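The structure appears right after this line, and notes come after that.
Now for chain A:
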Amino acid sequence: MSGQLDMIILLFVIISGIGAITVRDLLGAAILFGAYSFLMCLLWAIMGAVDVAFTEASVGAGVSTVLFVAAVFRTTRRTKD
Partner candidate 1 sequence: MSPHLPALPVVVPLLSALLITILGWSNRRLPFPIALVALTAGLLSALGLMKDVLARGVIGYNMGGWDPPWGIAYRVDHLNALVLVVVMAAALIGLIATRDRVKAEFEDRIVPFYTLFVLFVTGLSGILLTGDAFNLYVLLEIASLTGYALIGLGEGRAPLAGLNYILMGTIGASFYLLGVGYLYLMTGTLNMVDLAARLPGLYDSHVVALAFFICLTGLFVKMAFFPVHVWLPNAYSNASSAAGILIAPLTTKVMIYVMIRITLTVFTPDYAFDVLDIGDAVVWLSVIAIVMGSVFALAQNRLKRILSYIVVAEVGYMVGGFWLGNRAGITGSILHIVNDAAMTLCVFLAAGALLTRVPGDRLIHLQGLFRKMPVSMAALVVGGLSIIGAPPTCGFFSKWYLISGGIDAGHYGFVAALLFSSLVNVALFFRVFEIAYYEPFGADHGHDPRAHGASGREDAPAAMLAPLVVVAVLLVALGLYSGDLVSAIIQHAIPARII
Partner candidate 2 sequence: MESIVSLKPLAAVLVSILVVPLIIRSGNRPNLREGWTFAAAGIKFLIVASMVPAVLGGAKLELTIAQVLPGAAIAFRVDAFGLLFALVSSSLWIVTSAYSIGYMRGLDEHSQTRYFCFFALSLSATIGAAFSANLLTLYLFYEMLSFATYPLVTHHQDMEARSSGRKYLFYIVGSSIGLALPAMVYIYTVSGTLDFAAQGVMPASVPPAVLTALVLMLLFGFAKAGVMPFHSWLPAAMVAPTPVSALLHAVAVVKVGAFCVFRVLTGVMGADLLTGAGLGTLVCYIAAFTIIVSSLIALSQDGLKRRLAFSTIGQLSYIVLGAALLTPDGLTGGMLHIAMHAFGKITLFFCAGAIFVATGVKNISDMTGIGKRMPITMTAFFIGSLSVIGLPPCGGFISKWFLVMGTLEARQYAMLVVILTSSLLNAAYFLPIVYRAFFCTEEESKFDNRMGEAPLWCLVPLKLTAFISIILFLYPKPFLDLARLAVVQILGGP
Partner candidate 3 sequence: MKLVALASALLCGTILLFGTAEFPDFGDPDSPAASHVSPRYIEEAMAETSAPNIVTAVLADYRGFDTLFETAVVFSAAMACFFLLRIFGEDERRPSEKLYRHLPTGITLRIDPGGKVPDSPEFERIDGIWIPHDVIVKTTTRLIIPFIQLFGLYVIAHGHHSPGGGFQGGVILGASVILYAISQNLRQALGRMGEAVSAVFCAAGVFIYAGAGALCLLMGANFLDYSGLAPLFGVDAIQARSLGILVVEIGVGLAVMSAMVWIYYNLASMGRHQEGL
């Protein structure tokens, strides 16, 4: 039951991870990276690691993404790969 949910989220994690490194737009990559972190956080919540999930939600999905967006804002969205 929870195992299946687990697997589905893992699948999404992997997809968003691959997406983050393949999409040809750094802002998009940053957002996908945020999504990746958020899915990771869900995964950990399901696995019972509530504190880790909390931290990942605030740090990974929150601040990391903001920092990334800020950096993209200060550099460029362009990427060749």
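Regarding selection, all candidates are chains of the complex that A comes from, given by their letters.
Here are some notes:
Note that in this section contacts are C-beta pairs under 8 Å (C-beta built on N, C-alpha and C of every residue); 3 or more make two chains touch, one makes a residue touch a chain; residues count from 1.
These numbers were taken from a predicted model, which means no experiment stands behind them.
Put simply, of 1, 2 or 3, the chain that touches chain A in this complex is 3. The part of chain A that touches candidate 3 in the complex is made up of residues 50-51, 53-55, 58-59, 62-63, 66-67, 69-71, 73-74.
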